[in-house]
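As you look at this complex, bear in mind that one protein chain is not there, while each of the others sits in place.
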């Protein structure tokens, strides 16, 4: 790749982009598989999870784990299988060696014996930081498309 | 990777594949974000956008930008959020250092306060060309699955 001007800002390099893609795949499989603790450990200790549907964010691993436990219990009670798809990742270098990622997300829900539906369509913006050679989410901001 | 025979034709190399994936992510985020000018600038000056739903193609950046402006205005009027997902990229070397990409596309629409739906399912075929170290679309042919 020549170091010329592109029509669009350059993203992160190949290895980093794929690291992040794999991080999201494993993170979502933890969440959808009901591993609330494993999911919470993909955030920093003081990690923030915010959406445009709630005026207050969920802050810190303990609260993030608790919210995931509660959500998994509700899904089990309703007999729903839920899967998060993250895609269209646009990753850019952030401050202090971190990465800012903008992406799209779909939440698919399937009832036992029934048809899958798209429960939510969203955009996401993450601030990722290095930790022990891997990545952690320091801040995740989700914008639900159905919330004006 | 040994240079042996594969059961399928080889695609492009790793860095190139990811460059294209990132190009599409940024391109779709421009389109869905209502940046019609930025979207048009991801095509060549004489770029072509064709679908199997229209007998005539949209040709040239000016026409492509105008079509995107009009589409964004209609969506805003109807209170819809629209997101394009491109995936299942199969990229192969093309003529003159270009790349031919075949992919799948979904268009997700969400009304304010309502449930997301898949508005369109499509296959796409692009001819991409190098420009200033990045990529531009010279020709995009979209095949909508609902159009016979």
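For clarity, chains are labelled A and B in written order, and residue numbers in each chain start from 1.
To be clear about the criterion, contacts are C-beta pairs under 8 Å (C-beta built on N, C-alpha and C of every residue); 3 or more make two chains touch, one makes a residue touch a chain.
Being a predicted model, the structure only gives us computed values, none of them experimental.
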Touch criterion as defined above, residue of A:77, A:96 or A:132 at the omitted chain: A:132
Of B:68, B:89 or B:142, the one touching the omitted chain in the full complex: B:89
Among B:50, B:75 or B:123, the residue in touch with the chain that has been omitted: B:123
Residues of chain A in contact with the chain not shown: 14-15, 18-19, 21-29, 41-42, 79, 81, 83-87, 108, 110-118, 131-134, 136
Missing-chain contacts mapped onto chain B: 1-9, 11, 14, 17-18, 87-91, 102-104, 106, 117-121, 123, 145-148
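Here is the rule we use: only the chains that are shown with their structure count from here on.
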Distance between the centres, which are taken as Cα means, of chain B and chain A, whole angstrom: 24
